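Inspection log for the structure reproduced underneath, given as structure tokens.
A single protein chain has been omitted from the complex, and every remaining protein chain is retained in its original position.
The first chain written gets the first letter, and so on, giving A, B and C; residue counts start at 1 in each chain.
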Amino acid sequence: MNFATLASQLFIGLSRGMIFFIVSAGLTLIFGVLRITNFAHGSLYMLGAFIAYSISTFLGQGPNGFWLALLIAPLAVMLISLVIERGLLRFIYNQDHLMQMLLTYSLVLIVGDLVKIVWGTEFKSMNVPTILRGSFNLWGASLPLYNAFLLIVGPVVALGLWFFLSKTRLGKICRATATDREMVDILGIDSTQVFALVFAMGGWLAGLGGALIAPTTTISIGMDANILIYAFLIVVIGGLGNVWGTLISSIIMGVGEAFGILFIPGVAIIIPYIIAGVLLIIKPSGLLKSAW
Amino acid sequence: MASMVGNKKSHYLFRIGSMLLITVLLVSGCGSSPNATTDKKNVKVGIVDTYTGGAAIYAQDSLDGFKLAIKEIAAKGGPTIEFVTRDDEFKPDKSTSWAKELVMNEKVDFLAGTTNSAGSLAVSQFAKENKVPFIDWGGMSDKITGAAGNRYVFSTIPNTAIIGKAGAVQLSKLPYKKIWLAGSDYEYGHSVITNLWSNLTTLKPDVEKMGETWWSVGETDFTPYINAIRSAKPDVLVVGTGGADMVAFMKALKATGLTQEIPVWAHTCYDPATLRPLGDQAPVNVMGTNPYLSNYPDTAENKAFVAAFKKEYNREPAAFALYGYMGGEFLGQAIEKAGSTDKEKIIDAMEGSTIDTPVGKATLRKEDHQVAIPMSYGVIAKVNGKITATDLHTLSPDEIMPSVDAILKSRSQ
Amino acid sequence: MLQVERLKKAFDGFQAITDANLLVPNGEVVAVIGPNGAGKSTLFNLITGHLKADSGHIGFKSEEITNLAPHKICHKGLSRSFQLINIFSTLTVLENVQIAVIAKHNFDRKLFRPAKKLLVEETLAVLESFGLIEFKDQSCSSLSYGDQKVLEIAIALGSKPKLLLLDEPTAGMSPDETRRIVNLIKKLSQEEGLSILLTEHDMDLVFDVAQKIMVLHQGCTIAQGLPEDIRNDKSVQSAYLGEAG
Partner (left out) sequence: MSTNSSSSLILQEKFRTYLGLGMAVAGILILLAIPSLISPYYVYLLATIFTTALLATSLNLVLGYGGLLHLHHAVFYGIGAYTVAIIMTKTSWPFAIAVVLGPLVAALIALVIGWFCVRLRGLYFGMLTLALGQLVWAIVYRWNALTNGDNGIHSIPVPEFLTSVNSVYYTTLLVLIVSLVILYLIIKSPFGLTLIATRDNPMRSESLGINVKRHRLTAFVIAGFFAGVAGVLFILVERSVAPSLLFWNKSAEILIMCLMGGLTVFMGPTLGAAILVVLSMIVGLYTEYWLLVLGLLLLILVLFLPQGILGYLLKSRNNKKPSMRGEN
């Protein structure tokens, strides 16, 4: 086990954590502001990947296809989220957690079958754009360029979220809604519009995650369930509704898995659960303070 | 209406009684008309398979292959075979539930399916207890016709024991000694690797296992696994993976450039289902085995099969289409040979029977009911700017079938 | 009966209780008064264990109960009512009080005995003394506000406390209903000899029922003593006037 291996594995773990973060950030925002456990988050992620695939295929799998897909697919998912929020979710805001949760679960079932109807059962794949193909050398280990790209996108998204949440008026309203909903109502702000905004933003992040992962993997039915478990674990570990807690736990999860794969490759499957179990037993209410 | 739990006024007994009655009537109402009218002259096959989720593609292929076979049989004046399908959603408890429905209600004579190995094993247990023959064309676990095999279970799909042995034969011809084993952490992955390794150590005792890596099914990011394996510097990486994982794994091989340093072996790596989605992003220097390709073997029989399949479904047949097709063909031939629709007679006729298939002669071994077909091996390379399977050879069934003795021994344990 | 000494509690940097001292002698009615935000509810929550104190001591019957879990404190004989109505919304009036009686007798973990007939006599006695007996089988959420408030106190009495804490027992009540509560407090104190600690905004009520008064201002006990002493206390006057100004 030399330095190059450890360093490159750390690098890969970080880039893995970035995808986790982008998807989980959306989930945790929705948690924090709407106080809804969005089971459909994985489905939105899957939609992001499938829509990205369709756009890229439509444009002949060329390099422009990827960039356009990366731009449009998250927006399309955002639009779908908006429809879900305005058309369904807003009618159950005064119901209890369980009802809200089951409503989003019904979307998991519906979207799962609709994707199969629209896109069929065959495995789909889209290409990495030429500029991000191949690998580069890091301390003697060769690493895919695309992971480096993810390591840029992740912090950019995090910075963007930070800027939005702490520097803009809208972001401040979102945070205020998360901590004290009544107060926001008293101030005369329509909190359901904030909900719509946050849900759409969460959808955008899920779609972005899907579009980003699409070129590196197989786009297939069933990818929703996989990411959902990760995102749930990460969000709980980070502290429900806390975006920065999610960032930290995403990195812990990504890097922890990468090193777990290095040292105990035989039982990699249980590593995320061990990480989650240990952290939750140490800090049952999450690493950082919950938004509410 | 705040209180439903704490409301003492309305009578519990009344409430419970009425609820019980409602429930009973509701559930017994559904069971009032079990009138499955079957024309006893025809054989009816009940297919339980996974038509939802990631594995749906295989079930569709094998179903289409089966449909093609029974259509051809009928066209040739053979017996009429009917069928019904049920979706098990990749859940073994659903597989048995449907198997029971099909046998008890639909009165099917034969069962067939199912892509989920656990489902196949569960159905085969039911098949044995109820003496209903079951043709497995989806579950690849070697236990189905191996340790858990019985008179009522047939398999028209090369199982993991065969795949593993074929891989071992291929690898034993190559100079690699230090070997890293990896795969998807589920039955198929483990079983392929275990079989391959035990056969390889027999064929070539000087191989050395450096380590094992297992990733969860549905993994999207293979770079940490590949990077970790690369740092161990094995001579060859042997992988047991399939389905959606296969394509994603191949992509990661390309992105990391692993195969420039370390060759990789994986079953079905050059299957169209893998190579087509990859396009020009497929890695080279990956070798493997494959039971069926629409362009190999390049024989008249295969061409005819591909043409017929294409005409029917407007796509090229994949391996699972062949498995379903063989299931239909074996059954049709056995019914004709038995001259009866009696299940036991059909089983007797099926045991040890041989049919002509697009890949040559296929035999259902008498002892374990496992189909024996040849398998190809080769390596992915770039030929005239196109990435494709090259250096293809055929392994005969004799070379790759597990020994009958070993299977019978495992059953007696 | 109850001694509170140098109690401190801060929330996120805000010092809610800076130095609270309190003495409730056996069998007396003691009132805690103070302007809004003086920390009265926080003090109550500290005494009953719903909040953890940063420092200081709470003694009950010469036993240290600082930072014990609420359910343990209750079993020591200290029960409370809440400022906002805090009842079991899906249960009947009878069951609401029965819960308290059951818990008092440590029967709450009995699994195989119908609750319907358990300790009903004792429960009915409490309802009787609070004039709630006619509503016993009604869902408690169908009661009027005043009756709910009375039920709120009745529940607390169900656990047969030695010391009863009443947090704003007449908040939001009509004069008639307030009268009812006053009579109730007097009856509990005089006939049953119960020690009572209460907070209240209604000064007439406080000076009517309380034998001792403690004044809390900005989390700090600024005076404690007999009603007439408090009435004449300079610092108390300035605290209240300061608030008014």
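Annotations for the structure displayed:
What we mean here is this: a contact is a pair of C-beta atoms (placed from the backbone, for glycine too) under 8 Å apart; a residue touches a chain by one contact, two chains touch by 3 or more.
Everything quoted here is computed from the prediction, not taken from an experiment.
By the touch rule given at the top, the unshown chain touches A, B, C in the complete complex.
From the options A:G62, A:G160 or A:G277, the residue with contact to the chain not on display is A:G277.
Set against the missing chain, the residues A:I92, A:L138 or A:A176 yield one that touches it, A:I92.
Residue positions on subunit A in contact with the hidden chain: 31, 35, 37, 39, 88, 91-92, 95, 97-99, 101-103, 105-110, 112-114, 117, 225, 229, 232-233, 235-236, 240, 267, 269-270, 273-274, 276-277, 280-281, 284-286, 290, in rising order.
Residue-level contact of subunit B with the missing chain is found at 1, 4-7, 9-28, 30-32, 34, 51-52, 85-87, 89-93, 96-98, 100-101, 103-105, 117-119, 121-122, 124-125, 128, 141, 143, 148, 185-187, 190. Residues 48, 50, 69-75, 79-80, 82, 86-91, 95, 98-100, 102-104, 107-116, 118, 134-135, 137-139, 142, 155-156, 158-159 are the ones on subunit C that touch the missing chain.
Assume only the chains that are shown with their structure count from here on.
Centroid to centroid, with C-alpha atoms defining each point, subunit A and subunit B lie 33 Å apart.
Per-chain Cα centroids separate subunit B from subunit C by 70 Å. Counting partners per residue, subunit C has no residue that reaches two or more other chains.
For subunit A in complex with subunit B, the residues that touch the partner chain are 1-2, 4-5, 8-9, 12-13, 15-16, 19, 61, 112-113, 116, 121-125, 127-128, 133-135, 141-147, 213, 215-218, 220-223, 225-227, 257-258, 261-262, 265-269.
The part of subunit B that touches subunit A in the complex is made up of residues 52-54, 56-57, 60, 182, 185, 211-216, 218-221, 223-225, 227-231, 243-248, 251-252, 255-257, 273, 277-281.
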